[in-house]
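A single protein chain has been removed from this complex, and every other one stays in its place.
Chains: A and B, in written order; residue numbering restarts at 1 for each.
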Amino acid sequence: MASTLPPSRPELVCPAGTPAALKSAVDAGADCVYVGFRDETNARNFPGLNFNRKELAEGIAYAHDKGAKVLVAINTFPRAGQPELWHQAVADAARLKADAAILADIGLIDHAARHHPELRLHLSVQAAASNPEAIAFYAERFGVKRVVLPRVLTVQEISAINARIAPVETEVFVFGGLCVMAEGRCALSSYVTGQSPNMNGVCSPAGEVRYTETAQGVTSELSGFTINKFAANEPAGYPTLCKGRFIARDKASYLFEEPTSLNTLAILPDLIKAGVTAFKIEGRQRGRAYVAAVVQAFRAGVDAVMAGRPLPEIDLDRITEGGKQTTGAYEKAWR
Amino acid sequence: MDSMRCQLRKAASMIPGHVQSSVRPAPPPFSPVLLLGLALQPLRPQMLQPLFDAMLRMIRARHPDILERMADYADKPVCIDPTDLPFVILLDPHPEHPALLVRRQIENGEAAAVIHGSLETLVALAEGKVDGDALFFSRRLVIEGDTEVVVALRNAVDGAGIDLIDDISAQLGPLGTAFRRLAGTAAGLAGRLRDDFETLRASLIAPAVKDVDAQGARINALEAEIRQLRKAQRRGGAA
């Protein structure tokens, strides 16, 4: 281990899809809130969601007033020949004094480092930097200060990475929707629907989703492909395509992943010991009720661990996908 | 892509346990709102229209960002179906001529999507007190038609920070304080009533639910058998 100092208190980085959610997150105890502009420059380019420039300015004022930071995700990959929308997003994040921009594309990071040296840069999970060499590349070449780690690593692997990359900070997901593929390295959505996280900021877009009620229950489809069938009383999930039921080797199963949410409350002490700087909650698309409940839970969890108290028992079942929870890749058995 | 257009008729029978459409969740068989629904039954929905006109004025005045967030869906009206009330609400989000219409039914093609849920669920959702995804996962909310416009509406409404009681009392001016107190009392009463009804409902329908489950299991077994037979017949596909 690089250091024997007691770990410092990790920042809680919380999602906000709207100004109301930003207020909910800040009021519930978020240290940082991350947001995106209302266009395809961010990976939650969902209908009716996200911030215009005025809303971002107001959101930053509200957060700064309460001692919280605002990070702006500009984490899709600019279209060839048309980088202007992305360049403008970075310029506006800098102009509005966002505390950092979260970027994924090498070309865009290079642009930001050259033209907006005052803007702190975080590496988005979409860049999938999963090892010290990759992290050093972004830190040394472009001055990236923090890396959001892909959700493919075990706690042990995260600890090993942290020991080698200081002073670069790491941020890990602690709650929410779970990508089972290495983020930013998955084109399943565009293969099926024509739109992908990397190019359009969406996965399994709502416009391609159809629910059909049958005598047996509900069938969910994505671009005409059946993603799942639910019995009448079974909890139904959104047809994110890697969380459907498919047939392989003559057997129907949740081949890739079940409809489930990441929840690391129980392993927070391990993640803190692993030297992680910031804990990220997924779910800019999930609304105020979700944001408030999850932020409160993790605020209580982090504060308890730092004070040496036992972890609080908090039931987040009702806001998880399919009512199921997992610690995901953080534990090796998941693989 | 072309969106499926929806149609919905509120049958005259709001009888507990009767499912009017194949898609709608069965209305909660007994609930305080349902009693209200039965009481409203003889009323023509048009008589409620002024209430919804006032609500739209309130939205335009206090939450203009809802319609702004819906700008891409200007030509996609959404039907909101409180399953325990005898009418539906048709929201036309067009920024120039938005409308909130109360109807007994909607015609084929009138709505791009329908959202079904109990009044309590819908109000909690509008106020951002519950998580829309969680409601959907639990099937307390059922959507039909163009999923994208429903997601947009959900996000727009959630982002507005609506508090119906706050919003309405603000509209009422000096009467607002009295309304707020009244609403508080009513909410408490409704909550207690609901708990009582839940107990009654559970004991009444438990046997029926069990039967449906058994049927479901039998259907699943048959389906599996059919699939095996089909598989055996099928030519060897690629790979």
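Rule of thumb we're sticking to: a residue touches a chain if its C-beta (ideal position, glycine included) is under 8 Å from a C-beta of that chain, and two chains touch if they have at least 3 such contacts.
We take it that contacts and distances are computed from a predicted model.
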Which of "Polyamine ABC transporter permease", "Thiol:disulfide interchange protein", "Ubiquinone biosynthesis protein UbiV" or "Oxidoreductase" matches, in UniProt, the chain that is not displayed: "Ubiquinone biosynthesis protein UbiV"
Residue in contact with the excluded chain [from A:V13, A:V125 or A:C186]: A:C186
Selected from A:V152, A:V202 or A:A236 as touching the chain missing from the view: A:V152
Touch with the omitted chain, as defined above, among A:F51, A:F77 or A:Y238: A:F77
Identified contact with the non-displayed chain, of A:L96, A:A136 or A:L316: A:A136
Touch list for subunit A against the chain that is not drawn: 77-81, 83, 104-108, 110-111, 127-134, 136-137, 152-153, 157, 160, 180-182, 184-188, 190-194, 196, 198-199, 223, 225-229, 242, 244-249, 251-253, 255-257, 329, 332-335
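Quick note on the criterion: only the chains that are shown with their structure count from here on.
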In the complex with subunit A, residue positions of subunit B that touch it: 1, 4, 22-23, 65, 69-70, 72-73, 128-134, 136-139, 142-144, 146-156, 158-161, 209, 212-213, 216, 219-220, 223, 231
Touch list for subunit A against partner subunit B, complex: 17-21, 23-24, 46-49, 205-211, 213, 215-218, 231-233, 235-238, 250, 259, 285-290, 293, 318-323
